[in-house]
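Our next item is subunit A:
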Amino acid sequence: EDSLYIPLLTYRTGAFAGSGIPIADGMHDYFKMLNARDGGIGGVKIVTEECETGYTAQKGVECYEATKAKGALVYNPWSTGITLALIPKATQEKIPVLSMAYGLSAAAMGKSFPWVFNPPLTYWDGLSVAIKYVGDKTGGLDKLKGKTIGFIYLDAPYGKEPIPLLEGLAKDYGFKVAKYPVPADKMQDQSSQWLNVQQDNPDWMIMWGWGAMNPTAVKEAAKVGFPMDKFIGVWWSGSEDDARPAGPGGKGYLTLNFTATGADFPAVQDIVKHVFDKGNSSVKEKSKIGEVNYNKGVYNSVLMAEAIRTAQKITGKKAINAADMRLGLEALEISEARFKEIGLGGFAAPVKVTCEDHSGAHAVYLQQWNGTKWVKASDWITPMKDKVRPLLEKDASDYTTKNAPWPARSEECPKS
Partner candidate 1 sequence: MVLVEPFARMATNPAFLIQVIWEGFVSGVLYALIALGFVLIFKASGVFNFAQGIMVVFAALTLVGLHEAGVPAWVAVALALVVMYVLAVGVERIVLRPLVNQPDIILLMATIGLTRVLVGFGELVFGGEPKVMIASELGIPSGVWRIPLFDRVVVIKLIDLTAAIVAIVMVGGLAFFFSRTRIGRALRAVADDHQAALSVGISLEQIWVIVWFAAGLVALVTGIMWGARSDVSFALEIIALKALPVLILGGFTSVPGAIVGGLIIGIGEKIGEIYWGRLIGGGIESWLAYMIALLFLLFRPQGLFGEKIIERV
Partner candidate 2 sequence: MAFVDTGRKTGPKPIAAGEVLLEVEGISLAFGGVKALNSISFDIRKGEVRAIIGPNGAGKTSMLNVINGFYHPQHGRITYRGELRRRQRPDTAAAQGISRTFQNVALFKGLTTLDNIMAGRALKMNVGFFWQCLRFGPALTEEIEHRRKVEEIIDFLEIEHIRKVPVGKLPYGLKKRVELGRALAQEPELLLLDEPMAGMNLEEKEDMSRFILDVREQFGTTIALIEHDMGVVMDISDRVVVLDYGRKIADGTPDEVQKNQDVIDAYLGVQH
Partner candidate 3 sequence: MSDPILAVNNIEVIYDHVILVLKGVSLTVPKGGIVAILGANGAGKTTTLKAISNLLHAERGEVTKGDILFKGEAVQDRSPNELVRRGCIQVMEGRHCFGHLTVEENLLTGAFTRTDGRAAIRADLEKVYGFFPRLKVRRQSQAGYTSGGEQQMVAIGRALMSRPDMILLDEPSMGLAPQIVEEIFEIVRRLNASEGVSFLLAEQNTNVALRYATYGYILESGRVVLDGDAKALRENEDVKEFYLGVAAAGRKSFKDVKHYKRRKRWLA
């Protein structure tokens, strides 16, 4: 019987499990809902297989090797490290990698990385939005001159990814950057970093954190009395579990986000109805459905599902293969109307992926913790494409020369 096989690389164990579990649940539940409600996509059932990576590259590669032969349509590594390890392999073996708003920023250059996709935006886009927001609050980007922006980040490829752009922007707008790396084994003890913050007294703080690093940072920021409404986290630092432990002290903390929070969407309600209420979800409490990271998982599955639909439309096949999937991803477009159609109106900004741009640099908004939940704190803001694009191009060409001979793109760009 036909099926759509999608391995899901997840982590429910290890130091980052706290972030990994809701994401894994969200990804699963959306597919389960599609299977239960619609009988799959285009009449073909989705078969998922979860493979535990523990956020380590080694296990991630094992998972990839173990599942690729079963006709995997696409991989979601959910770790920048695993993404980096899979990019050359998957490119060679022609299986798409979907690294949703994480991974290698340069993968947005579809010409160089035909098999890697990172919609809706890259870390560099995200950072540029954060700076835009800061500029806005300061009264214009030109007012940033002489200010200090602190950057606290997980000392790993993930956390370091935005630094080149941050330093570039600092030069452009004349602000200073103070960097505070947090080593993985120090995630839960950041007193040094925050002492430094206290000493440098930056005007703004930006955070690229994950897992246990986030709540600790928010707590510490509250402790040293850093103004929380000048503390901006990336979208991976903005879950309820990140802000809640700080108690009232966390009030005002801001993060970027590209998905809506809450369960008030028909599709999410369908998940509750078709999956959770039937006892088919591994979510333990209903209140967890609709939380930030859960919705990220859902969004990741929405992207895959929509790409599959697109691929089915393009190829006319019901049971597509990895190459078809790539076509679908490259032609992926979810308009506002389409979001509404699938029961997710207002859930996220419209997405459009093209051959040239595998991420699309779509808009994000800022959310703010009000002490008990996240509330929207800004409109959708679009990234500074003009600043990001050249960097992406340079980085992509660096990557391909360093890995020469990098296989040239053999697939035609779809006519648009």
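On the choice of candidates, all candidates are chains of the complex that A comes from, given by their letters.
Going forward, a contact is a pair of C-beta atoms (placed from the backbone, for glycine too) under 8 Å apart; a residue touches a chain by one contact, two chains touch by 3 or more; residues count from 1.
The shown structure was predicted, so the numbers you read here are calculated from the model rather than taken from an experiment.
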Would you mind pointing out which option among 1, 2 or 3 touches subunit A in this complex? 1
Candidate 1 partner, complex, touching residues on subunit A are 11-18, 20-21, 155, 179-189, 191-192, 195-196, 198-199, 211-212, 215-216, 219, 223-225, 241, 244-245, 247, 284
